[in-house]
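A single protein chain has been removed from this complex, and every other one stays in its place.
First chain written, first letter: the chains are A, B and C, and each begins at residue 1.
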Amino acid sequence: MNHPTPSYSGVVPPVVTPLHEDGSVDRASLERVVEHLLGGGVHGLFALGSSGETVYLTDEQRDEVLDVVVKTTAGQVPVIAGCIEPATQRVIQRVRAAESLGVDAVVTTAPFYTLVGPHEVERHFRAIHAATALPQLAYDIPVCVHVKLGVDLLVTLARDGVVVGVKDSSGDDVSFRQLVSEVSQDPALATFSALTGHEVVVDAMMLAGASGSVPGLANVDPAGYVRLHDACVSGDWATARVEQERITRLFRIVGAADPATTFGSTRGVGSFKTALALLGVIDSNAVSLPMRPLDQDETARVHDQLELAGLV
Amino acid sequence: MNHPTPSYSGVVPPVVTPLHEDGSVDRASLERVVEHLLGGGVHGLFALGSSGETVYLTDEQRDEVLDVVVKTTAGQVPVIAGCIEPATQRVIQRVRAAESLGVDAVVTTAPFYTLVGPHEVERHFRAIHAATALPQLAYDIPVCVHVKLGVDLLVTLARDGVVVGVKDSSGDDVSFRQLVSEVSQDPALATFSALTGHEVVVDAMMLAGASGSVPGLANVDPAGYVRLHDACVSGDWATARVEQERITRLFRIVGAADPATTFGSTRGVGSFKTALALLGVIDSNAVSLPMRPLDQDETARVHDQLELAGLV
Amino acid sequence: MNHPTPSYSGVVPPVVTPLHEDGSVDRASLERVVEHLLGGGVHGLFALGSSGETVYLTDEQRDEVLDVVVKTTAGQVPVIAGCIEPATQRVIQRVRAAESLGVDAVVTTAPFYTLVGPHEVERHFRAIHAATALPQLAYDIPVCVHVKLGVDLLVTLARDGVVVGVKDSSGDDVSFRQLVSEVSQDPALATFSALTGHEVVVDAMMLAGASGSVPGLANVDPAGYVRLHDACVSGDWATARVEQERITRLFRIVGAADPATTFGSTRGVGSFKTALALLGVIDSNAVSLPMRPLDQDETARVHDQLELAGLV
Partner (left out) sequence: MNHPTPSYSGVVPPVVTPLHEDGSVDRASLERVVEHLLGGGVHGLFALGSSGETVYLTDEQRDEVLDVVVKTTAGQVPVIAGCIEPATQRVIQRVRAAESLGVDAVVTTAPFYTLVGPHEVERHFRAIHAATALPQLAYDIPVCVHVKLGVDLLVTLARDGVVVGVKDSSGDDVSFRQLVSEVSQDPALATFSALTGHEVVVDAMMLAGASGSVPGLANVDPAGYVRLHDACVSGDWATARVEQERITRLFRIVGAADPATTFGSTRGVGSFKTALALLGVIDSNAVSLPMRPLDQDETARVHDQLELAGLV
């Protein structure tokens, strides 16, 4: 159960992508988001993840995002980049772009839209690995790609050096625990990074052996997540839990948007951006079509939660 | 129950995209596929659909496919083009490309990967419509996008001129029948095209009021599907059923690939391409990663079914 | 493609179970339902199906239902009885009761609640068959049991005499067509009964080779379904389609209940019972908990549809 040096650990927020009202990337706001996160003490940045609206953006916009994040970070922490496309060849195109823009690792999902089984999924990750010298983290997000990455597959890919870690957004903590347990017993996997994507169970997953977390909500409260992580690492679980409880309440901002007229991504990304606008970090809470930005009433509800959490 | 002049009717195959072994588009083979389909008497062509491996191809390859299909068709039948991307902005990028390459209409799905509800889906189709003068057909394919387009939404979008038809690959014939029934009672929707994507129930769906079909298997046997369609249109349901039964048996080629090592798309697209290679229409049965081409034994099973169906 | 003598064919409505306001079975109303159906010319009766609220009823109530249906039918048509329980032993208990009450065949689903794979499903049907001399029809209803009965499994069970037919409520007409196609090519399966459970595609499924239908809506309009069936059998598909269209519109009664406060079964069974009460066949539109009966406004909407369909 030793897990001494995972390659990627700590708090690695999936960076939101601020937009102007016309849908173009707001570079200045994005720079401020990166500074806000680095200022909070985060240990890495995940650009172009689901919270970064990656599948909404054109390739030009994606390149722009990576350019801003890499330059603003300036090597202070690792930058990992989502290369998220339905199938292999297009993912590799994005990996090439990520390479040329200077990221430290790529994050890839199972294929989506197309109908694949275990053999296709394995071939996908292996083909991407064969095409790049960059480390690859697997992004396990069945709610988006409708495929769950099994423990056995991940362990096999890890042993073969195909993936160096996983971002787990599967909601399946039983599977995550089994993965962590398998990995912890194999000295050859000592550097494997097991990152949880679930904002409200970071303390629990750290106790279970996670290397760190990739919480969308850390865009809003990076310092809180860093305090939580530090408490976990030092074994101060009582403090960790108190911090996690505060954060769990803050997570209610994802319920601010009217459920009768919004859904899933609109509610999550929309509320994170609205909070960042209220905090003065970004200029606008604009989101990509077909999402809509939170309106005035919804924004007021986000403000209330920020107040309760002591952030405004 | 009059449905006099749907804009798109008859047999509109989703054209496969032949590839060289190195993954590049095989233009010569694609030209031959188009000629094979036109020679079979089909009434339209659907380029860059799921059977056309659209989500596997780069934008450059997609442009190449549209270019070949439009030029080879040379106006003999309408060419409709899949513009299939996870979210609105990227779809509109593809619509722009399709416009410049001279297609007659675009085919679009609900958003995928991202988590959307009914409001986001409706906003998506409306935003695409607002961005183009080309007619838009909705592609209802929940098995890929994990959203079902409801009857009420489709009727609303049709009444507002946002969509001029639907390609139904939902497997939900109850819903399809209800849509056809609604449409047939509204004179303003007389030109709405209700196309079924299910190879083995074309006779049944034509009886139910479909305008036509978009059968992947028609790549292999276009003439058979045209005979089937003609029988339906002339009300000769007994003949239609016999033809459909023959075709239904031919559809067994999708079972040729070993189910222990292949899945979904590999089995479908892979078997269509293998059949076309056996028929001498295309040079190679190569498919995009992470699919794999059918091997020798699997190819032999496809050959057996072609023989049984009287195609070789 | 000969299918000369399926054991069970024609219109076989899943008989609703009228209840008193206190939840007890209303025997007199049930007798009138049976007479209403027989008077409409139906070819069989399916007691204790999903529309018969079978999983809501106690064993005593179920016995009462079978007793009334068998006695009132008095051998005029076959009575088949749902024996629907989560696992094998409990199903066999219900089969014993059905045997003693004089039904002609039993209808059984895959196991539910418990998590089963193909081997468990096959063992289940075989064990039930081994326990009774009554013919067994498989009820394919994945929306309730969350398992789809595959074509291969059904054909294997049919060849081994384990099942004599299927009631298909899977919504998967592609699979249904493939089953019918397989069965029609095997002379040993000439008596296999392929019954569709989907109210609005009976004409289409009859064209595809169905033996008959099990439409919940036939409780409301048995004569209409019998006319539809007769037209199909005589090859008069144009007449069939017109009758089906009328019925498809009538099916809108399942939309009468407020979607904000009702769901699935409440909307279906609730509207059928409300229609039967409006037609004077049953005394009350009471349904089992946790469903609720349709209220006055909802009932008015059912009445409107009955009027449009020419039933009141």
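The definition used in the following text is that a residue touches a chain if its C-beta (ideal position, glycine included) is under 8 Å from a C-beta of that chain, and two chains touch if they have at least 3 such contacts.
Please read all numbers here as calculations on a predicted model, not as lab measurements.
Peer 1: Of the chains you can see, which ones touch the chain that is left out?
Peer 2: A, C
Peer 1: For the chain not shown, which residue from A:223, A:242, A:279 or A:312 touches it across the whole complex?
Peer 2: Checking the options A:223, A:242, A:279 or A:312, the one contacting the hidden chain is A:242.
Peer 1: Looking beyond the chains shown, say which of C:156, C:239 or C:288 touches the absent one.
Peer 2: C:288
Peer 1: Touching the hidden chain in the complete assembly: which of C:76, C:89 or C:185 does that?
Peer 2: The single option touching the absent chain is C:89.
Peer 1: I need the residue numbers on chain C that touch the omitted chain, in ascending order.
Peer 2: 23, 50, 55-58, 84-90, 93, 111-121, 123-124, 127, 143-146, 261-266, 288-292
Peer 1: Pick out the residues on chain A that sit against the missing chain.
Peer 2: Residues touching the hidden chain, for chain A, are 1, 171-174, 177-178, 181, 184-185, 198-201, 203-205, 207-209, 235, 237-238, 240-242, 244-245, 248-249, 251.
As a working rule, only the chains that are shown with their structure count from here on.
Peer 1: What are the chains that chain B and chain C both touch?
Peer 2: Expected: no chain.
Peer 1: If you average the CA atoms of chain A and of chain B, how many Å lie between those two points?
Peer 2: A distance of 36 Å separates the two centres.
Peer 1: Could you grab the centroid distance between chain A and chain C? Build each centroid from C-alpha atoms only and quote it in angstrom.
Peer 2: The mean C-alpha positions of chain A and chain C differ by 49 Å.
Peer 1: Could you say which residues in chain B touch two or more other chains, in rising order?
Peer 2: Where chain B is concerned, no single residue meets two or more other chains.
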